[in-house]
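Everything on this sheet refers to the single structure shown next.
What you see is the complex with one protein chain gone and the rest in place.
Our next item is chain A:
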Amino acid sequence: MAVEDQTQVKEGVDQDTVDAVREVGGAYKYGWETDIEMDYAPKGLTEDIVRLISSNNGEPEWMTQWRLQAYARWLKMKEPDWAMIDYPEIDFQDQYYYARPKSMEVKPKSLDDVDPKLLATYAKLGIPLKEQMILAGVEGAESAPAEGRKVAVDAVFDSVSVGTTFQAELKRAGVIFCSISEAIKEHPELVKKYLGSVVPVSDNFYATLNSAVFSDGSFVYVPPGVRCPMELSTYFRINAENTGQFERTLIIADKGSFVSYLEGCTAPQRDKAQLHAAVVEIIIEEDAEVKYSTVQNWYPGDEQGKGGIYNFVTKRADCRGDRAKVMWTQVETGSAVTWKYPSCILRGDESQGEFYSIAITNNMQQADTGTKMVHLGKNTRSRIVSKGISAGHAQNTYRGLVSMHPKAKNSRNYTQCDSLLIGDKCGAHTVPYIEVKNNSSRVEHEATTSKVDEDQLFYCRSRGMDEEESVALVVNGFCKDVLQALPMEFAMEAQQLVAISLEGSVG
């Protein structure tokens, strides 16, 4: 590292952290692309493309049929237009639906076989070296002590999973963590049973598209009574141009188990918008608990709104068993357009759903995001805390549903939505739907929209902070509720992200 880049840090603060902080401190830092030779499926979407994706993944016939059915349904569906987002019409035939690094045609067995460019990509994205080695599938590396807390990673590069770390150690605990393409081959009984059981094939336009063309994603199964020994994570990277990423995540937490799952995503900076349509399904059985945390940092487009990722995501958790619990935490800072509503179906009695969200939009970004809490079981509980921050010319919408079904006796919901506007050219909107169909349940909703508090800013400034720093501090206070719900891994990043996205907005 060049001398001038070094920063004086206090003892005990590791250089990695300082570097990472600097990394996220500037403009979009993940906007570079990896120059790597790729295999593409032909442009456009046809039945043949669906078959090609299926055969590239070496899928059995039932899976191919499942995809084809989804494709047939998709052709009859209409793109939803109810969200408060505005973007040029997407030409679904002007995209690649499958892109794979040439070197991944045969899965590498050792570090020597892994394309160094792929390794460099993940190194540059800030994944620790030890994990990176493991990620690349080096045999024996897994017995080496990992630095700090262990996080198993499934790295998805465009349409394929590059590798999954700590698989052996997880296997000893009985946990299955692999790419979904692997799961379809290795654990068809689980996939058949659960895939599409939470987000049905014809759920919505984008979910149906995903069902037809998803290329990879992660699969997690935690057996009864097992507390997953480490955090699991998936890192999604879009690299290829004109290529959509369609990943599918399936998480099953069997009775009495626990797993914490992290998701991160970035993409190169390009003038042309790219499509990302993912589906995440989570099944939570009796007494099990799943924590799902996302830091979404897709390329947001430039200041004029050129380029960026169109992020259309369907995420849903089904608390099937009694006392099942799910917690969604999301920090949304990226994407030109976000359309995302991680939801909870509270089917089991006494099951719980929580949703914590910070959505930050800047420049020309648009986000329409929120959650659905569907209370079906007795004594179910849900909590929604959503903070939206809008700056520049951005539009930020919270859209949510709280539904208390007649049989969901004695259930509770508490919703709090706050929006903050920075500048007078942006917008913040709140669209909550509340449906209460029994009287023993209580539903409370409150929302406020306000400007950054002048008194608080004045206080910070009188203590010698500059204006930008002060806004960042006040906003961090505003977001504290959500940031606290993030796992340790993200806490630092999230706080920094809040500061970054607000840069230049003051005055």
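In this text, contacts are C-beta pairs under 8 Å (C-beta built on N, C-alpha and C of every residue); 3 or more make two chains touch, one makes a residue touch a chain; residues count from 1.
Just so it is clear, contacts and distances are computed from a predicted model.
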(message) Just to verify: the chain that's not displayed, which of "Acyl carrier protein", "Lactate utilization protein A", "Ectoine/hydroxyectoine ABC transporter permease subunit EhuC" or "Fe-S cluster assembly protein SufD" does UniProt list as its protein name?
(response) "Fe-S cluster assembly protein SufD"
(request) With the full complex in mind, choose from A:Gln365, A:Ser441 or A:Ser470 the residue touching the hidden chain. (result) A:Ser441
(message) Just to verify: which one of A:Lys117, A:Lys185, A:Lys255 or A:His429 makes contact with the chain not shown?
(response) A:His429
(request) Would you write out the residues of chain A that touch the absent chain, in ascending order? (result) 82, 84, 406, 409, 419, 421-451
